[in-house]
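For reference, the structure I am asking about is given below.
Left out: one protein chain. Kept in place: all the others.
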Amino acid sequence: MTDAATTRRYVLSLSCPDRPGIVHAVSGTLAEHGGNITESQQFGDADTGLFFMRVEFEVPAEQDTLEGAFGALGERFAMTWRLDVAGRRMRTVVMVSKAAHCVNDLLVRERAGTLPVDIVAVVGNHPTLRSLAEFYGKPFHHIPVTADTKATAEAKVLDLVDELDAELVVLARYMQILSPEMCGALKGRAINIHHSFLPSFKGARPYFQAHDRGVKLIGATAHYVTADLDEGPIIEQDIERVDHSYTPESLTATGADVERRALARAVRWHAEHRVLLDGHRTIVFK
Amino acid sequence: MTDAATTRRYVLSLSCPDRPGIVHAVSGTLAEHGGNITESQQFGDADTGLFFMRVEFEVPAEQDTLEGAFGALGERFAMTWRLDVAGRRMRTVVMVSKAAHCVNDLLVRERAGTLPVDIVAVVGNHPTLRSLAEFYGKPFHHIPVTADTKATAEAKVLDLVDELDAELVVLARYMQILSPEMCGALKGRAINIHHSFLPSFKGARPYFQAHDRGVKLIGATAHYVTADLDEGPIIEQDIERVDHSYTPESLTATGADVERRALARAVRWHAEHRVLLDGHRTIVFK
Amino acid sequence: MTDAATTRRYVLSLSCPDRPGIVHAVSGTLAEHGGNITESQQFGDADTGLFFMRVEFEVPAEQDTLEGAFGALGERFAMTWRLDVAGRRMRTVVMVSKAAHCVNDLLVRERAGTLPVDIVAVVGNHPTLRSLAEFYGKPFHHIPVTADTKATAEAKVLDLVDELDAELVVLARYMQILSPEMCGALKGRAINIHHSFLPSFKGARPYFQAHDRGVKLIGATAHYVTADLDEGPIIEQDIERVDHSYTPESLTATGADVERRALARAVRWHAEHRVLLDGHRTIVFK
Partner (left out) sequence: MTDAATTRRYVLSLSCPDRPGIVHAVSGTLAEHGGNITESQQFGDADTGLFFMRVEFEVPAEQDTLEGAFGALGERFAMTWRLDVAGRRMRTVVMVSKAAHCVNDLLVRERAGTLPVDIVAVVGNHPTLRSLAEFYGKPFHHIPVTADTKATAEAKVLDLVDELDAELVVLARYMQILSPEMCGALKGRAINIHHSFLPSFKGARPYFQAHDRGVKLIGATAHYVTADLDEGPIIEQDIERVDHSYTPESLTATGADVERRALARAVRWHAEHRVLLDGHRTIVFK
């Protein structure tokens, strides 16, 4: 090739109606460009008739060239597809209220190099976590929300997301319900952590509900935000064992560990293009 | 003492309104009879104001003598209490339909000596599991249930429970809903295994519900039977990790492992008098 | 038959030196025969330079035809490969001593249809488990072992394995150490369950070792049998939480649950051709 492209690693994720020959066509396109597959997963959903695939590969070709090739393939198979440089850090806005545990966990992991995100802003409806954000070198935006200012506040957040070219918004125990408009604007690129094992204990104060019901495990659920509250596609769930001696307060403290764990995994998998939507369910290629 | 009682190990479980001096009074009664505590747990529920205790002890005294002493104590502190020989195998009736995994697990554990129950009968509304029961030396009673015969069938089961002096009834994937009358008759001594992580997926076909919701963990819940379906006090819950590739069928197969595990623990703890009722919640002294 | 072959589902597993084009060649061979991939996983080990792949696919072609095609491919890429009908039950001999929990679990799963094995014989060095095997319709062979008769006994077992065309031998808490010769004869097709989280507590009486060391979790390890005792490639491990109150006896009882769980998974994955050897490690395509 004339311009001596450096070999880079890319990740391709796609979904399309299932039919024979998809894998062969994709691997053929890669072979044509001298690509070597390093990781590949696929899944055919017999219920929806959809096929899902994620491929990581090394190839001595530019992204533009590949996008041309996959564009043609995408049309042929009616694919929804996305190509990205593997390991590229996804530009992310984190929204918080007063609780530090989730955002702190994301900041620590970003700094440790184990979470491929670039947190470009932390937005709080309270100013509580400003110093934490700033310690990690992140601009903090205090955007208070009241019943009267909700529409304006949400507009400010969306403006910020646009200005910063943010690709992902993480609600890290952000204690406000987003309007249907905002949910729509962030469709497929906003992740929330709900502090229960959904569909148990939807709505407010799940640890109090859990305490009252006397459950023996408590959980947390990371899911995409949708207008239908607590009904968004689930990305990850985790649990911790508890017993009768737990109060709502100690359930809350224990739950904090579960929340940050489930959220961090969901964000990592999303940022690595491992999560694909299959109706109201997710395919997660771990 | 005149007749040289052998030292035996007993277990005392009790609940009463919380107030100072209970532990001292109980340990005093034990000390008077030369008892030595080998295991003891207690819990005060700040919400309900109730105190719960379980004590295992060795003592050179007859059960009658001890019951007299604890009877006096029980009146003084308004206790609900129960004294039993530690390790005594609880007489148990297991109810089944067609699925073998739960009852098989209980039979295997009884035979291995790791579950202190004496399964005195297996009752099936289908004849499917007769040979399994009989292989383990258990009488099998086929009591079919239709809408018309439900009342008669339940009466037969209750008669059997009475005749056999059964202390515990285990619904080991028994696919019939008990009438409120039967629930009442078996209050506090019937354990059901529900094939979901309650309160998620109450009602029918929970694995299909779980599949549709796209959960990432599936669970099972062992609980006391109450007239309020799937709302009985929870004794034990467990989960297993699943992913998008699971069908309702493979969720069911995986769930079978979780069910038998949760049920076996709940039955063991109940038979060892480790489970005490605290309103609609349970105290479990593991 | 000339055309009109029935569509069947097959599984192909392979390993070979890694290089570009393998996936494309495999998917091409499938496409030529009208195959549709339903599940596929692959892994390239950067340390050993080996590539591993497992594909399930539906194809309107006979096994002979496919074997011809993959034979050519195999030569081209220096592959070790195996083609099997998906879901075919693997002919299996289970070896036992006195403990029932592992073999019982395998028998129950086979009967429930959740473990794709056909247990063609149970061999015991004690007669204890004859009735259990026979209840499940399995021939039981009592082959006692003493220091003097060990060589003869092992020869009998190997003869049986040959006569029965057994593909897999499972040591389900078989309390005899196999000779290096026998290990060699069964290389890659014998699975043992060791009752510890290897490499912790190699050798005898691991639960006593675990009790003495005061560990807070106990484990079990399913691994391929090799002449180097307890050093065989690990297929699966699992653990359970314990505490200071556990005696060696109750560790043993709890461990029994872990053992049967880990062993059942390992056997299922092996029987589904999901386990590939990568030196002294395993690739497991779950």
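So that you can tell them apart, the chains are marked A, B and C in the order they are listed, and the count of residues begins at 1 in each.
Here is the rule we use: a residue touches a chain if its C-beta (ideal position, glycine included) is under 8 Å from a C-beta of that chain, and two chains touch if they have at least 3 such contacts.
Bear in mind the structure is a predicted one, so any value in this text is a computation, not a measurement.
> From the touch rule at the top of the page, work out which displayed chains the omitted chain touches.
The chain that is not shown is in contact with A, B, C.
> Touching the absent chain in the whole complex: find that residue among C:Gly28, C:Gly124 or C:Gly219.
Going through C:Gly28, C:Gly124 or C:Gly219 one by one, C:Gly219 is the residue touching the chain not shown.
> For chain A, which residues touch the unseen chain?
That gives, for chain A, the contact residues 39, 100-101, 104, 108, 111-112, 114, 131, 135, 245, 253, 256-257, 261.
> Considering the whole complex, not just the chains shown, which residues of chain C touch the missing one?
Considering the whole complex, chain C reaches the absent chain at 43, 45-46, 197-201, 212-217, 219, 233-239, 243-245, 247, 278, 280-284, 286.
> In the whole complex, what residues of chain B lie against the chain that is missing from view?
That gives, for chain B, the contact residues 19-21, 23-24, 27-28, 30-31, 34-44.
Operating definition for what follows: only the chains that are shown with their structure count from here on.
> Taking chains as nodes and touches as edges, what kind of graph is this: line, ring, star, complete or other?
Its topology is that of a complete graph.
> In terms of residue numbering, is the interface formed by chain B and chain C classified as same (over half shared) or different (under half shared)?
same
> Select the chain whose centre, defined as the mean of its C-alpha atoms, is least distant from the mean of all protein C-alpha atoms.
C
> Using mean C-alpha positions as chain centres, tell me how far chain B is from chain C in Å, no decimals.
Going by mean C-alpha positions, chain B sits 36 Å from chain C.
> Residues of chain A touching 2+ other chains?
43
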